[in-house]
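Following: one structure in structure tokens, then a few remarks.
Only a single protein chain was left out; the remaining protein chains are all shown in position.
Take a look at subunit A:
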Amino acid sequence: MATVTAPAARVFLPGILRHRAAAKLALLALAAAVLVPLADARWSSGSWPAALTVDLTQPLGRVSDWIIDNRDSHPLFLYGFGYVSNAVVLSVRAVYLVLLAAGWAGVTAVAGLVAWRVAGVRLGLGAAAAFVACGLLGMWIPTMQTLALMVVAVLVSVAVGAVLGLAAGLSDRMDRVLRPVLDTMQVLPAFAYLLPVVLVFGIGVPAAVLATVVYAAPPMARLTSLGLRGADKEVLEAVESLGATSRQRLLTARIPLARKELLLGLNQTIMMALSMAVIASVIGAGGLGDRVYQALASVDVGAALAAGIPIVLLAVVLDRVTGAAGDGEGDPAGGRTGLSRRAGWAYALATAVAVALVGRFAGRLDWPGSWTLNIAEPVNRAVDWMTDHLYSGVPVIGGTADWAGHFTTWVLDPLRDGLQALPWWSVLLIVAALAWVIGTWRTALTAVLAMAAIGVLGVWRPSLDTLSQVLAAVAVTLVLGFATGVAAARSDRFERLLRPVLDVFQTMPQFVYLIPVVALFGVGRAPAVAAAVVYALPAVVRITTQGLRQVDPAALESARSLGASSGQQIRQVQLPLARPALLLALNQGVVLVLAVVIIGGLVGGGALGYDVVFGLAQGDLATGLVAGAAIVCLGLMLDRVTQPTERRAEKGA
């Protein structure tokens, strides 16, 4: 629409309107003045006009039915997806059996010893303790199920990601093709990936593993490509000047030089795989996620927590161990003690095997039932107490349920009703204006098209419902996040206190955030928003703090030398100079909030997330798929609207 005329307009506008944002807005207003009366006359205002929607439910339903009918007979499934499906089931089963055969002692020993070799004694003990804790909570079997699924999914993700990353890193053309796809995949909520795989594979382990792979492979691909491209040019030239073949160059220089990025990619892939493996419980992943899912469905917070704690422990251990592997490169002992390193691994291996064998002959493969600690009951008692005493009627401050109720009545409802009452074209205009002012006309065009696609799909109202939750959550996140970030940037002590908290919060999978909010606020839209805020807050705080701290000290010093007060320093120097970081924080905040608001459909958040869950639960894949597509569009729109131009430039480099 309006945006297409932008390049021509730039030529003459700066003379008239000096401010670029004002010029963009004026141009948009002009286009709106022409187009809106036309659209209004043609289709009427209010909600998205029915004439402009395309009903995909019927054809999608037919496709889904056809697939269900032919899954056992059509050659495409028999010889194509069937093999994939069988291979996945077999390998997950095999890993699971190996884990069981190793016994709890063997698995714990292997985890502890591997962590010890990779990351030192402390993490080694921590890893072993984490596995023991999983057993103590009575979650040994679900933990092993999740672990088996993770192992297969991570292996496949890393292989797929590395191959794509190699292609993108070595070929410019592949890079141009893959980069926008991977960038977009990175911002989509996990829920959007569930339905397409279910459509093809049905609910079960293969669908869960493949959804996990699709979700977790992009970071590996991106970082592999980044590492290969980021290699020191002169080193590569030196290698070439010595007459290396391109294969030698790849194996002896490019890949080793990209080690840090490769290990970071592995770390991110593992973390995302865990996050998705848990969420995929709604499509039959089993394991820990399933326990949480079942418990949440019956609002059994104690059981959810018992399964949630192992998830968090797994996440923290996996993150720290793989993170330490990435940092270990500068280790001066690495080369010189090559032999003792090997010996260390040999000792570790021998010990692990010995422990496993002892466990086996002692007949204690399964976690002993008498050693479990039932935390569900006490937790539920605590929650009941909370429900009785803290939910409502606490003098002066009210109660958590009251807060949630008030938040819903005073913030979420007006916001949702307001958005839904807006004429459809004005929503498009607002999206265009925001995206264009923050980014470029390209991002604005993508955002408007994505928003329009939501209307065309016929899910305008639920999408605006989701959007209202996202906006409310983002507003709360930004207020809290910027305030905390500014405080952390100004006080070293506060930052030191905050850092470990942020570290843990950033490693936790999205799913587990639902447990405490359900305990505190019950179910509904407010808890979904609360979970989203808690999930997005660490990233926003961290980016804000870093952005403020990286402000040129010379600029700050000169402001101070001119006698600026600390308020003036923040307002006039730090915040303007940290603008790119703040915009990035906004962008990240929006993407993360959306991901959890969607998952909030599981705890009564309603809207698009609920449509997906409903579609899965009822076998009504068409509804779910349309909602999934709308989630994709919403994610795309929100990302583009908040995408500063700097981020594009940075990535292009």
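A few comments on the model shown:
The working rule: a contact is a pair of C-beta atoms (placed from the backbone, for glycine too) under 8 Å apart; a residue touches a chain by one contact, two chains touch by 3 or more; residues count from 1.
Following the convention adopted for this analysis, contacts and distances are computed from a predicted model.
A single chain of the complex does not appear, and UniProt lists its protein name as "Glycine/betaine ABC transporter ATP-binding protein", one of "Sulfate adenylyltransferase subunit 2", "NADH-quinone oxidoreductase subunit G", "Response regulator" or "Glycine/betaine ABC transporter ATP-binding protein". The missing chain, though absent from the display, is touched by one residue of A:21, A:235, A:479 or A:617; that residue is A:235. Checked against the full complex, the one of A:214, A:257 or A:292 touching the unshown chain is A:257. In the complete complex, the hidden chain is touched by one of A:75, A:243, A:369 or A:563, namely A:243.
Hidden from this view is one chain, which touches subunit A at 232, 234-235, 237-245, 248, 252-253, 256-257, 259, 329-330, 332, 334-336.
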